[in-house]
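Accompanying notes for the structure given below.
The complex appears here without one of its protein chains, the remainder shown in place.
Let's look at chain A:
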C-alpha cells in the first residue's frame, strides 16, 4: 500500500484561496503549497514565504561574466599573443568593456535561469500532485492547497477540518 503524501483542497476563486492560505499559515503549517495557474499578487506574504533567493545566483553569474570578459581579452591580446594594433595598448579596460558588458548579461541570464531551476528542483517530471485526478484544472481555472503529511503539525482529521473551515472543496488525500 502506498504512502499518504498529503491532503488537497480545491478553491474556486482567487480571494477564497488567498484567505485560506492566510488561515493555513496562521495555523503554523510549514510543508504545504498552493497551486495556481498564474502568480497571485501578494500570495507569498499570505503564505508567509521568504523572499526568493534567485538574485544570489544572478549576482554570482554577473560577476563571473564580467571577469571572464576582461580576463579573456587581457589574456588573448596582452599575454597569449601580444600584437600592436593601430598603436594602441595591448590591453585597456575601455575597449574590453563592450564585450565584458555583454558577457555579464549572458552569464547573468544563464545563472538566473539555472538558479531558478535549481531552487524549484526542475525538471521534476514526477510529483504526487501531478497524479491527482483534479490536477487537470490546476493550470486552468481552479486553485488548490496541498498540505503534506510530512508536516510536523499534520493530522489527517484536524488538517481536513482546517481546510474545510477555510472553504476548501473536494478535499481528498493523495498518495505518494
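To be clear about the criterion, contacts are C-beta pairs under 8 Å (C-beta built on N, C-alpha and C of every residue); 3 or more make two chains touch, one makes a residue touch a chain; residues count from 1.
Please note the rule applied: contacts and distances are computed from a predicted model.
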Report the protein name recorded by UniProt for the chain absent from the figure; options are "Homoserine O-succinyltransferase", "(2Fe-2S)-binding protein", "Protein FixB" or "Hydrogenase". "Hydrogenase"
In the complete assembly, which of A:46, A:147 or A:166 touches the absent chain? A:46
Considering the entire assembly, which residues of chain A contact the chain that has been omitted? 13-15, 18, 33-44, 46-47, 49, 51-55, 58, 62, 72-73, 76-77, 80-81, 83, 85-86, 88, 95-96, 98-99, 101-103, 105-106, 108-110, 112-113, 115-117, 119-120, 122-127, 129-130, 135-136, 138-141
